[in-house]
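Omission of a single protein chain aside, the complex is shown with its protein chains in their original locations.
Chain naming follows the written order as A and B, and within any one chain the residues start at number 1.
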Amino acid sequence: MNADPRGVLSGTHFLDGDHACCEGALAAGARFSAGYPITPSTEIVERFSSRIPTVGGTFIQMEDELAASIAIQGAVWGGAKAFTVTSGPGFSLMMEHIGYAVMTETPCVFIDVQRGGPSTGLPTLPAQSDMMQARWGSHGDYSLIALSPNSPQECFDLTITAFNLSERYRTPVMLMMDEVVGHMTEKVVIPEADKIEVEPRRHTKKSPAEFLPYEPAEDGVPEMVHAGEGFRFHVTGLTHDERGYPSMTPQTQDKLVRRLRSKIDGANRQIGLYEAEGLDDAEVVVVSYGITSRVAQRAIELARVRGIRVGKLRLITVWPFPEQLIRTLAKRVTAFVVPELNLGQVVLEIERSAGSHAHTISVPHAGGNVHRPEQILDAILEAAK
Amino acid sequence: MAKGTVLIEVERCKACGFCVEFCPTKVLALSTAFNSKGYHPPHVIAPEKCSGCDLCGMFCPDFAIFGHRDVPAASEINQ
Partner (left out) sequence: MSVTTIAPPANPVERFLRTDRMPHIWCPGCGIGTTVNCFTRALIDAKIDLDHLAIVSGIGCSGRVAGYVRLDSFHTTHGRAIPFATGLKLANPKLQVVVYSGDGDLAAIGGNHLIHAARRNVDLKVICVNNLIYAMTGGQTAPTTPGQVVTSTNPYGTFDTSFNLPHLVEAAGAVYVARWTTYHVRQLSRAIAEIFQKPGFSFIEIISPCPTLYQRRNKMGDGLDTMKYYKEKSKVKNGAPTSEVGLDKQGEIIVGKFVDRARPDYRELMVNQMHESLGSRFIDPVAAECEEGEPQGCEEGLCS
């Protein structure tokens, strides 16, 4: 279905990533947000709190990130599309409710504008060091979706994608920004509402008598209902059966957890978004995501001037990880070069997927600013030797 | 004559004794019999005293007992 025009600020704008993100959420149909202030993400909800009263929705500032990350889920079960935003320290507090959203299959969006860590770290400076936390930070086995924009335009576009994927797969989706992308101001084109595709909630058409809250459809995703519709349904973070009732057996656990993983992992092909260039004859492939991909672009250009056949693979979807794609590439390239604003996180996945077929060279950075193109170039030259 | 009736679902009972203790007209006592879980459920010892007040039903933490007021027969209403 098309976007509700009330939330769409069609036109050409000059926006930073945080503000573009807010416009993406409004265009995607988000009508509820709960937040707790934290640099460098706060501008997203500041704009939302200013915009939403004239669009028709609610922003509430909660007492902490624990509250914000569960209030949005209450709102979702009340019928709204909802999201929250934060940065590292707040993201740590939200882990509890990322797990709850996974387990209860509550569609919602978490936006993490990454800054340097651990702990309070570098509040105003960038990092990409929450990538593994996004993947594994809540306890238990699960899969979820994480997207990584590298420009304000993409902050707008991918926020919509994040909402759409969360609705289609009934899963929390992480939008993994960073301080530079959040505060970078560029041209952002917002299309007309009828040009924006919005995924509706997978609301059941069954009657209360026929409906089972956790009975999966063919793609492993159950249909949903909201409170107040006469279904008298139950939702719990405990291991539950198709009725939604707690069931403390290894059989129920096995069936549920495997389904929660496979509905995401099995749809990797549909969820995966990548930007690829020059992969066909590449000897070296630079794999990057988010702000680092813009530095990598310069390094790739410098390497090509020197006659090295360098391919570019930008991960827009980071989780689920494109294991198959890397495995295929590994069989025909010499090496992968992986710059990240962390000391080596996503590179571990590339190493694992490439196996013994290709070298993997990490270009680590502890955060605080971005790489110099030369750092990445040196790694490419090393790889091409 | 009794104004009410008390109904007991023996299998749900865990023999806490709340209903026996707080019945205002002392209709109940714990039985010497066991239910399948090994608890002694209450039984009615003075049915004629039941007022149907349902205090037993409000106290019972196991949803195993309740009282209701008897509906007079149509013939009694006509009189």
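Please note the rule applied: a contact is a pair of C-beta atoms (placed from the backbone, for glycine too) under 8 Å apart; a residue touches a chain by one contact, two chains touch by 3 or more.
Just so we're clear, the structure is a prediction, and the values are computed from it rather than from any experiment.
J.: So one chain is hidden, and I want to know which residue out of A:A20, A:V45 or A:A71 touches that hidden chain in the complete assembly.
T.: Spelled out, the listed residue whose C-beta touches the missing chain is A:A71.
J.: Among A:T12, A:T54 or A:S119, which residue is in touch with the absent chain?
T.: The missing chain is touched by A:T54.
J.: Just to verify: which one of A:A193, A:V235, A:A276 or A:I308 makes contact with the chain not shown?
T.: Checking the options A:A193, A:V235, A:A276 or A:I308, the one contacting the hidden chain is A:V235.
J.: Provide the residue numbers of chain A that touch the chain removed from this figure.
T.: 6, 31-32, 34, 53-58, 60, 62-64, 66-68, 70-80, 82, 96-97, 100, 226-238, 245-246
J.: State which residues belonging to chain B touch the missing partner chain.
T.: 5, 7, 9, 12, 14-18, 21-22, 39, 54-55, 57-63, 65-66, 68, 71
Methods note: only the chains that are shown with their structure count from here on.
J.: On a C-alpha centroid basis, what's the spacing between chain A and chain B, in Å?
T.: It comes to 59 Å between the two C-alpha centres.
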